[in-house]
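One chain of protein is taken out of this complex; the other chains stay put.
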Amino acid sequence: MHLHKYEKIWLIFGIGSLILFLVVLGVGAFYKGTHPPSHLATIDPQNVQAHESFMDENLGLRQVGEDQYLVSVIASAFNYNLGTDEDGKAIRTVRIPVDSTVVFQVTTTDVIHGFQLAGTNVNMMVEPGYISSLETTFKKPGTYTLLCNEYCGTGHHIMAATVEVYQP
Amino acid sequence: MITNKTGMNKHDSSLVMAHMWVAFISLFIGGLMGLLQTLVRSGTLTLPFGIGYYQILTVHGVILALVLTTFFIIGFQFALMSKTVGMTDKQRDSAWFGFWIMLFGTVTTAVTILLGKASVLYTFYAPLKAYPTFYIGLALVVVGSWIGCFTNFRQLYVWKKKNKGEKSPLLAFMVVINMLLWFIATLGVAATVLIQFIPWSLGMVDTINVLVSRTLFWYFGHPLVYFWLLPAYMAWYAIIPKIIGGKIFSDSLARLSFVLFLMFSIPVGFHHQLTEPGIDATWKFIQVVLTFMVIIPSLLTAFSMFATFEITGRSKGYTGLFGWLKGLPWKDVRFFAPMVGMLAFIPAGTGGIINASNQMNQVVHNTIWVTGHFHLTVGTTVILTFFGISYWLIPVLTGRRLTKKINTLGMIQTVVWAFGMLIMSGSMHIAGLLGAPRRSSYSTYGGSEQATEWIGYQLAQAIGGSILFIGIILMVYIFLYMIYAAPKGEEEFPISEVSENAEPTPKFLENWKLWIGITVALILFAYTIPFIDIIQHSPPGSPGFDMLIRH
């Protein structure tokens, strides 16, 4: 099969671009560690609180080092459980200082949910039996909506919370 | 056998027409749901009579993405096969048998959704649980389509036996590739539905392995979109050249690109599961690389299409760098509609490359950007090409003519569709980049500032959606007119010849065993190890949740 001269140039240019994309992605993923969330850890979906990270007292925001935070969340229809405040009221807003490193770890007790911080790269699937985890650094202060972006039932669109990134 | 001059046997015509009826009725119902969705999402409408948003979204997804596409494609492909390699009475009987099974399955599933017992969306992700008849109906649609597959295989086989040593007609070759792709792909969804979903929804087992079901679903989900696209490519490669008065640029390149689609469109399902916790990152990346391979045949196609247009324009005497564009029949809707579809494929395909780009998927995953993306691919490129096909196929089937008036109306329909989609899909893309989620009813997200920003784009989607719905009404009118009101006569069944400058097609392109062998090898390579991993490291299974979908 022989190709027209221009078609050859086009294919070299096109395939070259694809290779360029893959190299950029590959370097990012394997060298800089920006793989998409693939935590692989499992958990019993009917007994998530047996896992240390998801015990009542460990839910929500915890500081684990200087500029290092851990946010543990239990998703269930149609709520993100971020723990309770001193008065025993459910926390709806997590406040994190800008430029700190945050690890989100999330699991679900029922169906599949999404976990997306709108306007950021925090975007992962939460599936029964697995712990989804993602590390990020917030570069810009602001109020971000945490919302469920995978259909989980009739109340799916009301499943939300807030993450506030502030300038300390 | 009674054959009219256009070359379609009367009996074959009714078979194809039956498929077309289901497709166009689906278009109308699905389009109406689409309009309602955009109105609800923008906060301008509350659904009456206790109808749920996710119920109509399930109808929209199932009836447009699964029913309309499958029926149109199988019907169109029967027309191509009947025209190029012929159809015996026995083959026609089995085709009808497949049709009735698919229709029965469709009705079963549709009734279940309408009763509010299956608002699980067209992807039916476990452990949301629908009533068993939802899954049983879908299984029947797949089984019916398999009968179509094997009927098509048999048709080409019989033809080959009669025409020893000859290469198969290009369109028949393409149909068989597409049906092979479909058959191999649907094995995955059939496995999860038959082995996992049906026993679980019937209560025979207590739990379901969620990740296994998702992996089997997406093993099917990506080739599914190529099953939609390839019939459009058939029309572009082998029918449009005839309509514009040209020839096929290269028979071998056309076949080569179809073979590449068969090989590379299946081992790539992980690009829909990039943000899932249970799949190894390296295997995700491997499937991303394979996904990029499947872009290559589309690069080939882009060149072939432009080349066909340029050579044809120039052969009509138009010169200059782009002067040949004037040589194209812009006022012929049979060309114009698919051409607009092709143009839509430029942003559509580009969006697809972005979606599949591994970690970049986190920017767009499950945002309304994705919805914007596939309303360009299937909702514009594929659908406008199908409309373009209908303008000659329906008259051929009904023994009528495409009148000037309908031609003009078709041109208007195309422009309305393109314009509505530009607005709807454009605002979906932008809102998605801002973070607005897909598959979501109207919500202020607890008064969030970001959600207020999205509302303007939702309104734009409602405007685009309303324009699109006008397009649907126009198309349904055109469909009915072509069946009942157009003057009797003969319409051409356009099939192109290969350019005399093109090289002879090499024999190896018809080495089916080789292509199927490579396809299977690639699937085994991409899936065996990660799939064993998934099973070995499975968490406890999930019980079903059917209360969450009640409203």
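By written order: A and B. Residues from 1 in each chain.
The rule is short, and it goes like this: a contact is a pair of C-beta atoms (placed from the backbone, for glycine too) under 8 Å apart; a residue touches a chain by one contact, two chains touch by 3 or more.
To be clear about the criterion, contacts and distances are computed from a predicted model.
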What protein name does the UniProt record of the undisplayed chain give, "Cytochrome c oxidase subunit 2A", "Phenylacetate-CoA oxygenase subunit PaaB", "Branched-chain amino acid ABC transporter permease" or "ABC-type sugar transport system ATPase subunit"?
"Cytochrome c oxidase subunit 2A"
Among B:I51, B:L256, B:L433 or B:I483, exactly one should touch the missing chain; which is it?
B:L433
Looking beyond the chains shown, say which of B:V363, B:I383 or B:L509 touches the absent one.
B:V363
Would you write out the residues of chain A that touch the absent chain, in ascending order?
4-7, 9-10, 13-14, 17, 21, 24, 119-121, 139
Which parts of chain B face the unshown chain closely enough to count as touching?
299, 302-303, 306-307, 309-311, 314-317, 321-322, 324-325, 346-347, 349-351, 353-354, 357, 359-360, 362-364, 433, 501
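Throughout what follows, only the chains that are shown with their structure count from here on.
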Separation of chain A from chain B, taking each centre as the mean of its C-alpha atoms, in whole Å:
31
Which residues of chain B touch chain A once you look at their complex with the stated criterion?
52, 54, 119, 121, 125, 127-128, 210-211, 214, 250, 252-253, 256, 273-281, 284-285, 288-289, 292, 295-296, 299-300, 303, 307, 353, 357-363, 365-367, 434-443, 445-446, 448-451, 503, 506, 537-543, 545, 548-551
Using the touch definition up top, name the residues of chain A that touch chain B in the complex.
1-4, 6-7, 10-11, 14-15, 18, 21-22, 25-26, 28-30, 34-46, 77, 92, 110-112, 114, 116-133, 143-145, 147-158, 160, 162
